[in-house]
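All protein chains but one are shown at their positions in the complex.
Labels for the chains are A and B, by order of writing; each one numbers its residues from 1.
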Amino acid sequence: MGTIAWAGRKVGGALVVLWLVATAIFIAIRLIPGDPAEAIMGGPGSQASAEALAAARAEYALDQPVLAQYVLYLGKLITLDFGTSYSLKQPVTQVMGEVLPNTLWLSLLALAAAWLMALCFAAAATRSNRFGSWLGNLLEIIAAAVPHFWLGAVLIMLFSSALGWLPAVDNGSAQGLVLPVLTLALPLAGFLTQLMRDSLAEAMGSQFALAARARGESRLKLFWRHGLRHAALPALSLTGWAFSSLLSGAVVVEAIFARPGLGRSLLSAVLARDIPMVTGIALFSALVYILVMALAEGLERIINPAGDQR
Amino acid sequence: MSRTAKILSVLVVALWLLMAVAPSLLAPSDPLAINPTQAFQKPGLAHFFGTDESGRDIYTRVIHGAGDSLSIGLAATALGMGLAIILGTIAALSPRWLDEIILRVLEALYAIPSLLMALLIIAFTGPGVGPAIVAVGLSTAPGYARLVRSQIRSLKNSEMLEAATVLGRGTWLKVKNHLIPNALKPLLALVTLGIGQAVIWAAALSFLGLGTPPPAPEWGAMLSAGRTYLHLAWWMSLFPGLAIVAVAVSATVIGRALGGKVKSL
Partner (left out) sequence: MSEKTLITVKDLSVSFEGSPAVKNISFTLSAGRVLALVGESGSGKSVTARSLLGLSGGTVNASELGICGQDALGFNDRAWQKIRGNSISMILQDALMALDPLRPVGREIADGLKEHSLLSRSERKQRVHEVLESVRMPHPELRAKQRSTELSGGMRQRALIAQALAGNPQVVIADEATTALDSQLTALVLSQLRELKDQGRGVLMISHDLAQVAHLADDIAVMRQGEIVEAGPAAQVLNHPQHDYTRKLLRAVPSGVPRFTSLSATSSPLPAAPVTDLPTAPLALSATGLSKSFGKQMAVDTVSFELPQGKTLGIVGESGSGKTTTARMVLGLQKPDSGTVDLLGECFTPTTESERRKLREQMGAIYQNPLGSFDPRYSVGQLLADALSRGKTKRVESYRQEVTQLLEQVELSSDLLSRSPRELSGGQRQRLAIARALAPKPSVLVLDEPVSALDVSIQATVLDLLDRMQLETGTSYLFISHDLSVIEHMSDSVAVMHQGKIIEQGDTATIFTAPQQEYTQQLLSAMPRLR
């Protein structure tokens, strides 16, 4: 059946991608000048203790030939053994497990918020006149071009310092989520709105829209029954990429709002040149991207079984 | 592009160039000059954008910072787009098997979002301006390579080239007369869009402390410093950020007017 073959292909593709990423990291480690054990544990000239270095050598079998190291490395990854974080002295998987839910939650909320905003703006755009759509276009471009780190600062200035409505740092409350989610979601919303607006306008001006109105459908029903699906389609196919860019943005947003999460952990890992941690997070984000892509593609197939005929 | 739009965009680009190359014309004072007694001044006539925690004039720093931010952005774009154009063109014009391989590799790279990849690269190279350029360039390359590939592929399979074949043109003539000239315009649009994005990413890295080290007036670094004093001196964050947004928006508008498509962030 088509679906099983499709799923099989997705899984195969996923494994290939993960393998490529893992191999790239392996090669990159070997490219760092100097002692690989040091490279893994904080970079060349790191302050790692002699025991830590010895432990690294043993764990990664650094005295073995390169090919054997590679096989060992892949084997560990498959069993989800990412080693021990140099900077945090904990198993990588443990650290990730702690911070993961925060980031995922933040990203999912931001994704939902961005979609909602984009749909509303796209719908509003179809009813507006020339000035309105010129203005809307400009706003979208600005929204999509605004960097997270600045947007976060502006929102904090506005809602926290000036108006005092919302907290600027994470205090565990739901209110503390509003600004970070908004910061993450707005640029994506700007981008999605442009996409949706184009295909929505195309759909509402198409022959089948005319035919529907000739059957007596009102404009509102037209939007619900026809426009929505067409608007969502291109946004859906980019959802995988959108989600991974959210993860990317989460790094910055978590830094601004001082929230614990994958982004913050990655940042500290990079600063400390903690390779096992970095490896874990890299592979994980690749995995997330693949999963979200597959999900979005699945949804696409449900809405549009014919494939790309529009 | 309408005439007014063309004139406006030329003016904007000229302004940026001026800021980058001869900042002293617009802001004569020294961007690094410390003046502790004047710390945390609100924006006003003496200091258009206010001063920072060491009394440095923010307006001057923003203008002088243009050079740093823009040159990093340009260098990164040159690296990234250069790679993208080479890879994308090879993929589009090569036999199926090579195209498939390159496509898979690009997809794999695309699976890691830009900032994360930049961070990964910095994890191995260490922070600094050079690594920042390399990181931003390499991380944006896969996305653009895919776009370049699809542009060239659609040109390659176009009716226009078929008509040229029927008229008896050889490969070299087809490439020279039709393929390259028609590919140039969309590529130029893509490069312009790319510069806007590269400036943002480079600033992001500096913001995170991984790019240009202080006290250089690079915009991202200024934002990073400003964050600590956000409640106290909001102008330290507002104006450098505005500059970044302005560059990104103008690059996007110009790029789109040239015909670039909305694809990558």
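Assume a residue touches a chain if its C-beta (ideal position, glycine included) is under 8 Å from a C-beta of that chain, and two chains touch if they have at least 3 such contacts.
Only a predicted model underlies this, so the values are computations on that prediction, with no experimental measurement involved.
J.: Could you tell which one of A:89, A:130 or A:215 touches the chain left off the display?
T.: A:215
J.: If the hidden chain were put back, which of B:30, B:100 or B:162 would touch it?
T.: Counting the whole complex, the residue in contact with the absent chain is B:162.
J.: Across the whole complex, list the residues on chain A that are touched by the chain not included here.
T.: Against the missing chain, chain A presents residues 206-208, 210-218, 221, 225-226, 229-230, 233, 303-306, 309-310.
J.: In the full complex, which residues of chain B touch the absent chain?
T.: 158-160, 162-170, 173, 177-178, 181-182
The rule we apply is simple: only the chains that are shown with their structure count from here on.
J.: Considering the complex alone, what residue numbers of chain A touch chain B?
T.: Its residues touching chain B are 13, 16-17, 20-21, 25, 28-29, 31-32, 39, 43, 141-142, 144-150, 153-154, 156-157, 160-161, 168, 187-188, 191, 194-195, 241, 244-245, 247-249, 251-252, 255-256, 266-267, 269-271, 273-275, 278, 281-282, 285-286, 289-290.
J.: Would you pull the chain B residues touching chain A in the complex into a rising list?
T.: 104-105, 107-108, 110-116, 119-120, 122-124, 126-127, 196, 200, 203-204, 207-210, 220, 223, 226-227, 230-231, 234, 237-238, 240-242, 244-245, 248-249, 252-253, 256, 262, 265
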